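With one protein chain withheld, the remaining protein chains of the complex are depicted in position.
Residue numbering begins at 1 within each chain, and the chains themselves are lettered A and B in the order written.
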Amino acid sequence: MKRSSTGEIKRRGQLASVVHRFMKNRLSVCGLVILLALAIFSCSADLFFDYNAQAIAQNAQARFIAPFSEGHIFGTDQYGRDMFIRIVYGGRISLVVGFFTAGFALVFGTIIGAAAGYFGGRVDNLLMRFMDVFLAIPAMLLAICIVAALGGGLVNLLLANGIAQVPRYARIVRASVMGLKNSEFVEAARACGSGHTRIIFSHIIPNALGSLIVQVTLTMASAILSVASLSFLGLGIAPPTPEWGSMLSTGKEFMRQAPHLIIVPGLAIMLSVLSFNLIGDGLRDALDPRLKN
Amino acid sequence: MPAPLVEVKHLKKYFKTPRGDLHAVDDVNLSINQGETLGVVGESGCGKSTLGRTILRLVPHTSGEVLFEGKNILSYDTRQMKALRQDMQMIFQDPYASLDTRFTVSQIIEEPLKICRKEMGKADREKRVKELMDTVGLAQRFVNAYPHELDGGRRQRIGVARALALNPKFIVCDEPVSALDVSIQAQILNLIMDLQEDMGLSYMFITHDLSVVKHISNNIAVLYLGQCIEHAPTEELFANPIHPYTKALLAAIPIPDPSKRSEDREIIRGEVTSPINPPQGCRFAARCPYAGDECRGKPIELKETRPGHFVACMKFF
Partner (left out) sequence: MGVDMNQNAEKLLDIKDLSITYITDDATIYAVNGLNMELYRGETLGLVGETGAGKTTTALAIMRLLPDRIGKITSGSIRFDDVDVTAASEAEMRTLRGERISMIFQDPMTCLNPVLTIGDQIAEVLESHGITSKEELSKRVDNILTLVGLPPERKNEYPHQFSGGMKQRVDIAIALACEPQLLLADEPTTALDVTIQAQVLALMKELRQKFNTSMLLITHDLGVVAEVCDRVAIMYAGEIIEYGTVWEIFSGTEHHPYTKGLFGSIPSMSEGQRRLRPIDGLMPDPAVQLQGCPFASRCPQCSDRCTAEKPASHRAAGGNIIKCHLFEGEDAGGGNDAGTAG
């Protein structure tokens, strides 16, 4: 325990203690490092590579080069483009898609679900029936509709994916909020004069987060893949822009002759999802002081 | 005689259920003087916790009045209520459930200050938390501890410190010791009594345990199915219980003395009847060995038998 110069025990703020507990979990720190490395490398790729010349331009002489040969560590694809550079550039879109889809769904789903669960009655009915309508439409179909209505492009793609996920989050949050709102510690907070906002945001949501974080990591992975499906239908990211999902789906055709075309983007998706997962687990434990210190 | 600090007049709280109204609190009249303790006794389901929560406006009331320093607080709006929260606090039964497990000890104690004393700086708040921890006997080394790392007695001390943070005048104690071991229970009871002497607090002490209430209360109200059936100063109630239910309650307590075994004592039959649409008349009549026709059909009023001793019974008064 830290002691200040006067010999008194230093109080630790809520955020500081969460960070402290997160840092103690080696695996999650590992995940964070991997994710940060991926993100930083993707963003600063222009410093090392030339996007137009190396990631987009085709080179018919150098097709299907196997990994670790002729200066291409991940080999080349069916058009002779360097896989490594495409993965690096593809990370820009895929990581953003994964992160923002989950973030969007998390924020809006939590607000809607918390409001429905906390206030109950008419608010609950209105919000949840609206969510049910969304749930009744397959997520993919909904995303297609939204993109078709709003037009393509990254922002609309993110919105489409995010909106399609909101109802799931709202359902999960509502269920745990309904259980938590009658607990004694919430009543204690009311007795101290806390308003609804404070109760929802500082007492109820932190306690409901555990079940959400698992869902978040799942959403991230599926978002990356669903962008690929939308791209395939011509609604997402148009080729030749590199993006992990579409690299994976076009690579499928050449699976037998050049398996690295699916293995490499597959590994990239796996690695980022894995690090999201590790971070998620660590975050869940860090937010709940009852689990291991 | 000075006006009482808290006065409850004809307070009713009904919950709507699919089978009809649940009469949790039904026409209860009570008063608590400055610096005194009112013990509220009854079995589970008699509405004693709902009564405490309705008085603090943690649940909305159905009808009636609660006067605090002469003003009816049930008509207060949100802003007035927030100001009033500083004067009325609550200590909860379950020291496990009433503390948010994600907050440290100091964060829990600090919370009411953050909400109601916005003008206080961080350093002042920290100082106050330290003071409070000293007052309730929590060592400073626990500032960063989480509730789950502490034992039941220490957790209940956190609950007491939180209730004291805003210097309240009146505290509702809802079974504050019933989840604790006997040796710890005694520590917390002593603490609650010491605080009353030092700060002139008034308590409403809700419990099912008559032996605890005898120690701590000036007056006792016995509740049965939402109604107050007997109300008297503590000594008077224990010396001369009049209502058959009060007598049964007293007789049912196992006494730690084998020479007073209850072989010859009367055990009351049956169980508490449903509080949903209860019949008119005495609600204890279904279990009462003395009940007659006059006990049923019409409401029974509390009447004063001796100065300060009120009873609602047709047979014995």
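The criterion applied here is as follows: a residue touches a chain if its C-beta (ideal position, glycine included) is under 8 Å from a C-beta of that chain, and two chains touch if they have at least 3 such contacts.
Bear in mind that the values here come from a model prediction, so they are computed numbers and not experimental data.
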Where the missing chain makes contact, among the chains that are shown: B
Candidates B:43, B:65 or B:236 - the one touching the absent chain: B:43
From B:12, B:82, B:214 or B:296, residue that would touch the chain that is not displayed: B:214
Listed residues B:140, B:167, B:190 or B:240, member touching the removed chain: B:190
Contact with the hidden chain (one of B:4, B:52 or B:153): B:153
Where the missing chain touches subunit B, by residue: 43-44, 151-153, 181-187, 189-190, 193, 208-212, 214-215, 238, 248-249, 251-262, 267-269, 271-272
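The criterion applied here is as follows: only the chains that are shown with their structure count from here on.
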Separation of mean Cα positions, subunit B and subunit A [Å, integer]: 49
Subunit A contact footprint on subunit B (complex, rising order): 53, 56, 58, 81-82, 85-86, 89-90, 92-94, 97-104, 106-107, 111-112, 115-116, 126, 140-141, 143-144, 146, 148, 159, 162, 165-166
Subunit B-facing residues of subunit A, complex: 1, 8-9, 11-12, 14, 17, 183-185, 187-195, 198, 203, 206-207, 287-290
